[in-house]
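Omission of a single protein chain aside, the complex is shown with its protein chains in their original locations.
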Amino acid sequence: MDLILVNLIDGLVTGLLLFMLSAGLTLIFSMMGVLNFAHASFYMLGAYFAYQISLALGFWMGLLIAPIVVGVLGAGVERYGLRRVHQYGHVPELIFTFGLALLIEEMVQFIWGKNQMAYSVPEVLNFTAFAISGNSIPAYKIFMIFISVAIFIGLLYILTKTRVGMIIQAALSYPRTVEALGHNVPLIFMGVFGVGTALAGLAGVIAGPVLGTFPGMAFVLGSIVFVTIVIGGLGSLWGALVASLLIGWITTFAKSYNIEMEDVLNAIGISTPENLSDSVFRDFWSLTSPQIADILPYILMVLILIFRPAGLFGKRQS
Amino acid sequence: MSTPALELIGLKKSFGKAEIIRGIDLSIGKAERHAIIGPNGAGKSTLFNLITARFAPTAGTVKLHGENLAGLEPFQINRKGLSRSFQITNIFPAMTVFENVRCALLWSQGYKYSFWHLVNSKRDLTEGAEAILDQINLLERRNLPAGTLSYAEQRALEIGITIAGGADVIMLDEPTAGMSNTETDYITDLILKVTAGKTLIMVEHDMGVVFGLADRISVLVYGEIIATGKPADVRADARVQEAYLGAALEAEH
Amino acid sequence: MQGFGQGLAFKKIASKRRAVLGRIKMKNITKLGAVSALSLVLGASAAFAENIKIAFIDPLSGPFASTGTNGLHQFEFAADYMVNAKGGLLGGDQMEIVAFDNKISPKESLIQLQVAIDQGIRYIAQGNSSGVANALTEAVDKHNKRNPDSRVLFLNYAAVDPALTNEKCNFWHFRFDANADIKMDALTDVIAQDEGIKKVYLIGQDYSFGKAVAAAANKMLGEKRPDIEIVGDELHPIGKVKDFTPYARKIVSSGADAVITGNWGADMLGLGKSVIENGFTGPIYTYYAAGSGITGAFGESGKGRIRLISQGGINPIATDEARATYEAFEAKYPEGNIDQSRIFNVIGMLAEAITEAGTATDVVAVASKLEGMEYDSMWGGKIFMRPQDHQAIQDMHVGVHTNEGLDFDYDNSGFGVLTESTVEMASMDSPTTCEMKRP
Partner (left out) sequence: MTVSDPKHDVPEGARYKEQITTDPSKPAQRMRAGSMTMTLAPWLIAILVLVFLPAVFTNNSALTIMNQMSITIVFALAYNMLLGQGGMLSFGHAVYAGVGGFACMHIMNMSDFFESIPLVILPIFGGLFGMGLAMIVGSFSTRSAGTVFAMISLGVGELIAACSVIIVAFFGGEEGISGDRTYAQPFFGVEFLQQIEVYYLTIAWLVISAVLMYLWSRTPVGRMANAVRDNPERAEFLGYSSRWVRYYSFIASGFFCGIAGGLFAINYEILTEENLNTTSSGVILLVTFLGGVGFFFGPIIGAIAFTLLQTVLSLSTELWAFYAGVLFVATVMFFPGGLAGLIMMHVPAFKLGKSSGLVMPYLKTLLPGAIGVLGLAALVEMTFHFRHAATGDDEMTLFWTTFNSHDVLPWVIAIAITVIGLGIAKVTAPSLKEAWNEANTAGGAS
């Protein structure tokens, strides 16, 4: 029972972190109709910038400045790269972000080298907040939850309660009309792209110390972010939240409990073949849930796309 | 009387709470030219989309030559001999004019999904496509990308694509929309020429075209057919007068 | 600008990768056009005929580049320092390391192997990834069978899959590192003496090496300390885990006294940090938790917790020669570590074999001298190249991650690995299934 509580907290942290990435991505998608493959790269840039800033000015300045720098960079990418490619259509746009992701990884290696960066949790937060039957919950995790929830509430407030939010929502569905009403839609696009990437950057800043700051960090997270927003339904902020938490908890629980394929199959009435070790399916039979925990989201995504192509909360198909 | 080419029985369609088509019964005979008119927002295009299974009806049936079309996909309906054009030009802009028409011929010539025929070496395809290009007067434009044609030419091409498959029921959605008078005349002649002997169902705004072409006319107002009959009868119908005049008066306010 | 072409090129003794490549590039440019470049790049061999060249085929770009680059530096330095600075071999031949970037891809490795062979190179060094090593050893075997005129030797300095010196062994392959089983043998010897350890948790990456580590641990602990309970034995997807917290929770909850893992790279760091962060206090026995930024990243948090099984410990440093060597290396590569001291053994043993054979081109003769060689390593102890399977037998050390009592640290972090216990000539008599076929 205690372990369930601990796992719930851990899954929440993972899920909320994923949400910070997917929120920006889904906003960008619903605005511009483009899946930004480089989104996780901005997350990586956030971590590296924050590391660099933290060397000079400490962690807190990194937390403040790095996302802004990433956001400005993101806006620049939209203004000078994506907007140009936009005229060629969606596929080149997507491929552009794909290439950008590769390029950012190479640039990070060029500047910071290929090793892990010693970017770590600030001293103030480096203690155990509390422990549940021997499992300590680091204070930093509580801090991560706090930041993520604050971001979500802030985002929700801006989108639903402010004038800017209204314009953005309207521009999502009727860009032409909004433009005709005298709003600068390209500027809104650039702003949303900037904010979305800044959110990714922020996620990088707070995740870097716990998940590691290294050139492969974007690749590790890259496609799972897509999976999240596809499951949640493209363009849906609530969908992104639900899917993020779902993935966070599914993977956490799958890793925490050793469920074996053999037991599952036996439970549904398929009996174990007699000479399993000679069978070509032996590897399949001996699968355990931690082995496949991190590919579960992909299975979930494929199933959802087959049976409900719009995703859990999505309205449009593609 | 023989089986009608197209028969609509109690057809209804709602989007959410809004009922757009409120129960339509209509029977169109073989080789009849039937026009559907009505004010904006009456549901004419929706009706077209229901017949061709672009939308699924909320209730009612569509019968083609007596056969119920319920549950069929657009391509299956097409194979049964019903072909349509669209309100907004709907061609393959990146392909040549010739290829546009040839693609439209492939299924009806029995090539289906084959990958053992080479289209370039098939004389039936080449000659068939050229015959249609000749009919729609686009033979000279044969090798241009369809997207580079003028608007009227693109509309003509779409009609060509629509009739190419040899369907005996042709549905045209506002074929002359947005055209100049000369262009309209040109397209009207074209329609007359290419649909000879076929069942034609068209939605049209231009009354000149409608009264020039149609054998019978149905008037659709707020999702219901308020009158069906010969052009002269429909013109004289009081309810039709009211519907159109009413719409015109509303528009003035 | 100063100096052109050959004069300078030979001033540097061991080849500087960029220098060699620069010259290749020059030919590229002069001819212009990718196709002519192709033939020139691949055929550029004549100029260096006197040098004894070793092709270093390992990742120099991509996620594993740091390990590869570090290994390359150690090879270049060892060749320079141990051979060339002392006058070369066979009356003055220089040893030269030619770097090939395999991007840790078996396919690319095979292409680069072919390029290396075409350049007249007879010695192939590789270490990162058993998958690549496996592809290379098979390719070398086939090549040598099919092309007796241009046979090559494969000097495996780090790939530890036991199969390479068992069922997949061949005459051309020599392994200078201890294989996974030998490491586990030594490690379990040490664990067996620690009475405090009653429960052990095994965790590793889900692929052949991770499985081999787990299997060996199960078997050997069962033999040496039947009272130890294996409270967890699990595999996680390789390179895909973003957050190790759930695994760490299980380890903590299992009540384990020690963790054994064969993880490497980001998976090692992620697992280790998470396990420590979430309240595990026992030792974590690892294969690869040192150098390449990992020591630096663990820093204070790993102190006294992370333990490492390896050959050739550097703390305490074994000989004055080793100390001088390390200092010279640090002077040249302030950012680098000698975290694979066996590379120096590779160079030393190869040099000795070539000298004894009196030839560098007849690789059969050189291989015959390598077989059964007993070599005194400057890092301490002897290296014995077992002739039955071409597996080097050597002293194994279990060290602890600490910042006290170090001669040399890693990653300039002040932290390093201090040897706690040593198993001499580990697994000297271990069985092998290798049936060595000699030409």
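The first chain written gets the first letter, and so on, giving A, B and C; residue counts start at 1 in each chain.
Please note the rule applied: a residue touches a chain if its C-beta (ideal position, glycine included) is under 8 Å from a C-beta of that chain, and two chains touch if they have at least 3 such contacts.
For clarity, every value in this text was computed on a predicted model and none was experimentally measured.
**Q** Considering the full assembly, with which of the depicted chains is the omitted chain in contact?
**A** Per the touch rule above, the missing chain touches A, B, C.
**Q** Out of B:118, B:196 or B:238, point to the residue that touches the absent chain in the complete complex.
**A** The one listed residue touching the chain not shown is B:118.
**Q** Which parts of chain B are in contact with the chain that was left out?
**A** Answer for chain B: residues 52, 54, 73-76, 78-79, 83-84, 86, 89-96, 99, 102-104, 106-108, 111-120, 143-149, 154, 161-162, 165 touch the chain left out.
**Q** Touching the missing chain, which residues of chain C?
**A** 1-5, 8-9, 12, 16, 18-19, 21-26, 28-30, 34, 37-39, 41-43, 60-62, 65, 73, 100-101, 103, 105-108, 110-112, 114-115, 117-118, 129-131, 134-135, 138-139, 142, 146, 161, 163, 206-209, 211, 237-238, 240, 331-334, 336
**Q** For the chain that got dropped from the picture, name the residues of chain A it touches.
**A** Counting over the whole complex, chain A touches the hidden chain at residues 35, 81, 84-85, 88-92, 94-96, 98-100, 102-103, 106-107, 110, 113, 223, 226-227, 230, 234, 280-284, 287, 291-292, 295, 298-299, 301-302, 305-306, 309, 317-318.
Criterion: only the chains that are shown with their structure count from here on.
**Q** Identify the chains in contact with chain B as well as chain C, in label order.
**A** Of all the chains present, none is in contact with both chain B and chain C.
**Q** For which chain is the distance between its Cα centroid and the global protein Cα centroid smallest?
**A** Checking distances from each chain centre to the full centroid gives A.
**Q** Can you tell me which chain pair comes out on top for contact count?
**A** A-C
**Q** Which chain is most remote from chain A in terms of Cα centres?
**A** Farthest chain from chain A, going by C-alpha centroids: B.
**Q** Round to the nearest whole Å and give the separation of the Cα centres of chain B and chain C.
**A** Centre separation, chain B to chain C: 74 Å.
**Q** Could you give the separation in Å between the centres of chain A and chain B, each centre being the mean of its C-alpha atoms?
**A** Averaging C-alpha atoms per chain gives centres 48 Å apart.
**Q** Chain A to chain C: how many Å between their CA centres?
**A** From the centre of chain A to the centre of chain C is 36 Å.
**Q** Which chain A residues reach two or more other chains?
**A** none
**Q** Taking the touch rule as given, give the residues of chain A at its contact with chain C in the complex, in rising order.
**A** 3, 6-7, 10, 13-14, 109, 113-118, 120, 128, 131, 133-136, 138, 210-212, 214-217, 219-221, 224, 251-253, 255-256, 258, 288, 290-295
**Q** In their shared complex, at which residues does chain C touch chain A?
**A** 63, 65-66, 69, 206, 234-237, 239-243, 245-247, 249-250, 252-253, 266, 269-270, 273, 277-279, 292-294, 296-297, 299, 411, 413
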